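This report concerns only the one structure given below.
One chain of protein is taken out of this complex; the other chains stay put.
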Amino acid sequence: MDENILEVKNLNMHYETISGDVAAVKDITFHVKKGESFGLVGESGCGKTSVAMSLVQLQADNAKISSGSITLDGQELIGLSENELRSVRWDGISIVFQGAMNAWNPVIKIGEQIREAIREHYPNNTKLQNIEKIKELFEMVGLSETIIDRFPHELSGGMKQRAVIALALSCNPKLVIADEPTTALDVVIQDQILNEIKKVQDLLGLSLIYISHDIAVIAEMTERMAVMYAGRIVESGPTKDIFANPRHSYTRALLESTPSVVGDKVKLNSLDGEPPSLIDEEFGCSFSPRCSNPTENCKSGKSEMGLIEVAEDHFADKCCVECG
Amino acid sequence: MAKYLINRALQMFLVFFIFLTSSYLLFNAMPGNAFQSLLLNPNLPPDAYEKTLALYGLDKPLFERLQLYIINFFKGDFGYSYIYFPKSPVELIAERLPRTLMLFSIVNIFAFYTGFLVGKILAWRRGSKSETWITITSVFSYTVFYPWFALLMLYFFGLKLGWLPIGKFLYPEKWYDAPFDSDVIFVNMIWFTVIITLVQFIAYVLTRNIESISIRRNLRFTSFVLILIGSYFYWGTGEALVRRPYAADIAYHMILPVFTVTLLAFAGTALLTRTTMMEVLKEDYILTARAKGLSQKRIRDRHAARTALLPVVTSFIFTIVTIIDGSVLTEQIFSWPGMGQLILQAVLREDIPVAMATFSFLGIFALVAHFLADISYAYLDPRIRIKSQG
Partner (left out) sequence: MSNIEKEARKKIRRAAINKNWTLFKQSRLGIVGLGIVLFFAFLAVLQPILFLTGVWNEGVYDPVVGYEPERFELLVVECPQQYPTEKYQEPNDCPARGEVNKVLVFDPSVSVGDYYETSLQPAPPSSKHILGTDSLGRDIFSQLMEGSQVAFLLGLLSATVGVALSTILGSIAAFFGGRVDAYLMRQSDLVLMLPFLPLLFIISAFVELKVWHLAVVLGILGGLGGSVITIKSAALQVKVKPFVDSARITGGSRMRILFSHILPNVAPLALLFMVFSVTGAIASESVLSFLGLLNIDMSWGLMIYLSQTDGYIFSGLKYWWLILPAGLSVTFLAGGFYLVGRGLDEVFNPRLRDR
């Protein structure tokens, strides 16, 4: 149970744009244990999705992974050829996309789109076997069998999202990445989908990476988590520990800005300012301009960023730990 | 759906009516008429000109003639050609149309197929060296000055190398004692082409749902070989054996025009396919397809190209009229006696019945093509298909 299904070490990735290189992922290190769900949280544009896409190396054409290592179940993924990667995709790591967006090809039937994924990784299956498999998956996520012959636009947002989950599970992946799967849905459906993911995870013992900007969802869904800010992980550890004892001031700010449904009404603290531009050279702690009580060391760049262990399996950025 | 079709048909009829009227007025606005050359002949009696005009009804006022023409048109009477007198425009079209149809259907099939293929590759190999060179070639062939290029091709292959005949669609000496008309052969060849295309298409559709890629490819190849064997037997037996050398003669004359026009016509499709494909490649579902671990070829052909096909097909059908238009020039350069030359002569010599008949033929053709474009768009895109049903 304690085995790591995924290990990411010192991953660096940047986008080459006409206005310069944008370092979207800086020195990221984390691991996911088998059967565990791991959360990745941060505001929009902090590099969460870039990390997810780097794992399967589906980044945009102008994105370059400059260094680091990604190991899936003992297999190194960096440096694999496109063909080798193809067999890792979906079979090793699959992704739950935002189904309400354009994850489905509008002119191909849902069933056919799932079937072609299975066909790619299990070429010896007969058509009947594949269809049986899809029916099984649909039952698991609570969809009727008739959806197989439907086109994507005939489905509601929630149904599409369920179908996306079925698609992600179709090849029995070792690891599933859920990339903000509920963002475009309304709250009721959102809750249903989250329950669905949870149910499926329990049922199949899936390893899951859950990506969201909503720290409340992360608290509900995950056992361990990491907080990202401006392309870096600033704090990581067991979800409980982080919620009980946040060590980084950005994590604290995130927690303070989230309303609680139970308890008294309290005034929420919103975080002022903007995240730093990722093009500029880093100078000191990247969070210091927005930090509520930055020290001189943070601002002047005397201390470099980097994670240190503050409690068992609980890491936080060292400059912030030092100052507060 | 039915309401839409009826509404659309009514509008089409109205447009056609206006088209008919305005073309008739346009032709009559041209100065002079087809019989003015009679005035130049001093041997004819002085009233011959007036008599001829009266014979053809040209002495009546314009409005009356227009009325008569339109009534007769819908009765199915198109009058007689002024310059090929005893023949009616329908006979002339029936004689010329197969020749044009044969040439341009082959050109269009080739041009569309290669264009789509090249465009697909262009979008896929974005940013590579080969992309730049293929693009430059395509842009050159898209914008090259057509008659100039065609004449150079004629010079090079016809005169300099002497491989291919210059102009004409057959060697007259070969046909001197032929037991049948060239049009019979043309019609025969058209049917032959249509049938083998259909067979290939059916084979393609039937094998579409086969799960294993290698079996599908093998089956398609087998069907292709079977078609080849079948056509070998067809041209080797019975009546077709007699026709074979004549058909071969026509085919030989067709090579150069087909090659030249294809070379120029593929580029438009290729460049459009490239743009459309590139837009499609940015869609999220392409990312999904890549994440699923599908092969590059499958993503390109099944996911990207199929979606990109819709706008390309539509615009292709819309340009069919332009292609026939281009036949005027092509037939002039390659001395190919088809519809294009018929229109040109009719217009230049003011043979109004023939000109009107050819114009309205093209008009109906264009209307039907546009209508089909709408329908095929609706068929190929399930999003629209649903909408028109509901």
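Per-chain residue numbering starts at 1, and chain names A and B are given in the order in which the chains are listed.
Rule of thumb we're sticking to: contacts are C-beta pairs under 8 Å (C-beta built on N, C-alpha and C of every residue); 3 or more make two chains touch, one makes a residue touch a chain.
It should be emphasised that the depicted structure is a prediction, and the values quoted were computed from it without experimental measurement.
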From B:Leu5, B:Ile71, B:Ala94 or B:Ile136, residue that would touch the chain that is not displayed: B:Ile136
Where the unshown chain meets subunit A, residue by residue: 15-18, 60-62
Residues of subunit B in contact with the chain not shown: 11, 14-15, 18-19, 22-23, 26-27, 29-31, 126-127, 132, 135-136, 139-140, 142-149, 151-152, 154-155, 159-160, 275, 278-279, 282, 318, 321-322, 324-325, 328-329, 332, 343-344, 347-348, 355, 359, 362-363, 366-367, 370
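We adopt the following convention: only the chains that are shown with their structure count from here on.
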Mean-CA-position distance for subunit B and subunit A (Å): 54
Residues of subunit A touching subunit B in the complex: 56, 58, 82, 85-91, 94-95, 97, 101-108, 116-117, 119-121, 123, 126-127, 130, 151, 153-154, 167
Interfacial residue positions of subunit B with respect to subunit A in the complex: 211-212, 283-285, 287-296, 298, 302-303, 306-307, 310, 380-383, 386
